[in-house]
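Excluded from the complex is one protein chain; the other protein chains are retained at their positions.
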Amino acid sequence: MPLEQLVQYLVSGLTLGSVYAIVALGFTIIFSVTGIINFAQGEFVMLGGMLSYWLLRGVGLPLLYACLLTVLVVSMVGVALERLAIRPARRAPIVSLIIITIGASILIRGVAGQLWGKDAVALPAFSGEAPVDVLGARIAPQSLWVLGIGAAAMVGLHVLLSYTMLGKALRACAINRRAASIVGIDPQAMSLFSFALSAGLGAAGGIVVSPLAMMSCDSGAMLGVKGFAAAAIGGFGSQLGAVGGGLLLGVLEALGAGYLSSSYKDAIALVVLFIVLFVRAHGASGERA
Amino acid sequence: MLILGEGRGRLALSGASLVLLAAIPWLGNAYYTSLAIVIGIHTLVTVGLCLLMGYTGQVSLGQAAFYGVGAFASGILSATYGVSPWLAMMLAALATGGLAYLTGYPIFRLRGNYLAMGTLGFGIIVYIMFVELDEYTGGPSGLSGIPPLSIGGFAFDSDLKYYYLVWAFCLLGLLTAQNIVRSRIGRALRAIHGSEMAAESLGIDISEFKVKVFVLSAVYASVAGSLYAHYTTFISPQPFGMNFSVELVVMVVIGGLASIWGAIFGAAAITVLGELLHGFGELDVIVFGLVLILVMVTMPEGLVRGVLDGLGRGRGKDRERSRRWWWRYLRLGA
Partner (left out) sequence: MPTPARIPSFTSRRSPLLITAFLFLLLSSLAAGLVGCSAAGKVEPYKIGGLFAVTGFNSPLGTPEKETALMLEDQINKAGGINGRPIKLIIYDTESDETKAVNLAKKLIEQDQVLAIVGPSSTGESLALVDTVEKAQVPLLSCAASAQIVQPVRKWVFKTPQSDSLAVGEIYDYLKAKSLTKVALLTSSGGFGTTGKKALETAAAQAGVSIVASESFGDKDTDMTVQLTKIKGSDAQALIVWGTNPGPAIIAKNMKQLGMSLPVFQSHGIANRKFIELAGDAANGVIFPAGKLLVASSLPDSDPQKSVLTKYAADFQAKYNKNADTFGGHAYDAIMLLKKAIEKAGGDRAKIRDAIENTQGFVGIGGTFNFSAADHNGLGKGSFTMVKIVNGEWTKEQ
């Protein structure tokens, strides 16, 4: 029984953690290429969940098309954000840029609230709801989708960054913008692409987690904070770190709720996060991957 | 160069402004007075945060925690334990300062985004405490029956009286901040901001100073929180969460990170903006986000600097300076 409990906690934690990991990846991508912390990251996830629902139920598209179209549209939102709000202010102090992304998150949340109302919505589970048995713990099949998408995102990013020209250009920008522009890479285009990529990734995360977690127009805030925390654990520039941080955060929350107290679980997870951060602060900050 | 003269001219002007400030409750109706009180309280927190952010060059996303500790400590001591409100306020400030001192050292080990995360997490943890320790705080249903502040038999229980009380505190806080900025401590802090390595080589103990500013900002927030509690006589954890911390940062930046007096402006702007947006009905949140973006894009140095630059009073060198500041900040953020 205790082992089954532990496994159940771990599975729940990993599911939660994958969502945080996806959000954290989004933070990391934008940060490493542009140096900006995009506080609207959580809203991309929310848009993914809400837009896909509307396309499915409101417009009547088949599930697959609704999902693909959603990822596309939200990527465009990311592009719009970069072009209209970030780029004009690129010479501003970092703090002002952060405020701009905060303003953007408020704006996106408001628009979503107007378009789709305040209620929560959930996509239907992709492959049914019959729970899967794993070592005595019962997982919703949708959790496997979430874990799967998270893994796919990580692998896909790795391939992109290591083996394609575009990826190398992104990494060059992340390492040193000026040097990158000297060798002919356009940092502005890279910045644009990083926003599009993060937004699309976030949307994918929102889509795949919506049957489990249910999305409403203000779901983005909490996700953004937790993703930010996960990215912090992993070191802001590292993809692997972002995923690891997300999973760790999710598992900590689950274990904290299970073995200590469900009321304080967020506090417990955060305290452990602090310990990790302080321990790491003694060494290098490890941002530029 | 700017606006109006120096020396006696400035003194006269400051005097006129003070008269104007004192006259505000008589100019509008009672509703505006209550709005002005809230602006005053927010200004007090904002000044403290402005000192912290402007000097350490770091973003703190957890200031609402100190605001809340000040409010709850003062509220609980006076409502539940019958301590005199003034004493409660002082004890609260001490407690908050102590909390800042203890958490300051570990938090300032972090830098840049990690520090931001650290402060954010700190704010969330404190908020959870407010909600969960409900035998003391009343949990989400809050704490009521907080006595108003009073001197002798004279109780500050009307908006009019409270307006003067709050703004007296505000002006005191602003002048104190101004003094600090111009003092030896201020110079040391600016040296740190300029280059930590250089400052250290001059013998300045960096962490010491950063923690001191942290504590100071916490005390500002605590006093403001206590004023809030004794004004509304009912508090719940809701105003002390992450949303308000973010709002405070926005107030600081809108007013201008480099400007103490801009804090009044930032606090006023954000509060009044909410008012102005009532006309938009359902769309007010959207417009708020839009306005925030537009203001930051067009006036990244904050409204005060932006408006004055716009009026042609800015110095040409300022633009140069601001670019450097950003560049340096980017490096420092690592």
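Here are some notes:
Note that the chains take the letters A and B in the order they are written out, and that residue 1 is the start of every chain.
Simple rule for what comes next: a contact is a pair of C-beta atoms (placed from the backbone, for glycine too) under 8 Å apart; a residue touches a chain by one contact, two chains touch by 3 or more.
Everything numeric here is computed off the predicted structure, so don't read it as measured data.
Although one chain is hidden here, its contacts on chain A can still be listed: residues 1, 5, 8-9, 11-13, 15-16, 19, 110, 113, 117-122, 129, 131, 138-140, 209, 212-214, 216, 218-219, 221-222, 254, 257-258, 262-263, 266. The omitted chain makes contact with chain B at the following residues, 1-4, 6, 10, 13-14, 16-18, 20-21, 24, 27-32, 34-35, 38-39, 54, 131-132, 134, 139-142, 144, 159, 178, 181-182, 186, 190, 193-195, 232-234, 236, 238-239, 256-262, 264-265, 268-269, 272, 274-276, 278-279, 281-282, 284-285, 301, 304, 308, 313, 321-322, 324-325, 327-328, 331.
To be clear about the criterion, only the chains that are shown with their structure count from here on.
Taking each chain's centre as the mean of its C-alpha atoms, chain A lies 31 Å from chain B.
For chain B in complex with chain A, the touching residues are 53, 59, 106, 109-114, 116-118, 120-121, 124-125, 128-129, 132, 242, 246, 249-250, 253-254, 257, 282-283, 285-286, 288-293, 296-297, 300-301, 322-323, 325-326, 329-330, 333-334. Residues of chain A that touch chain B in their complex: 31, 35, 37, 85, 88-89, 91-100, 102-111, 113-114, 221, 225, 228-229, 232, 236, 263-264, 266-267, 270-271, 273-274, 277-278, 281-282, 285, 287-288.
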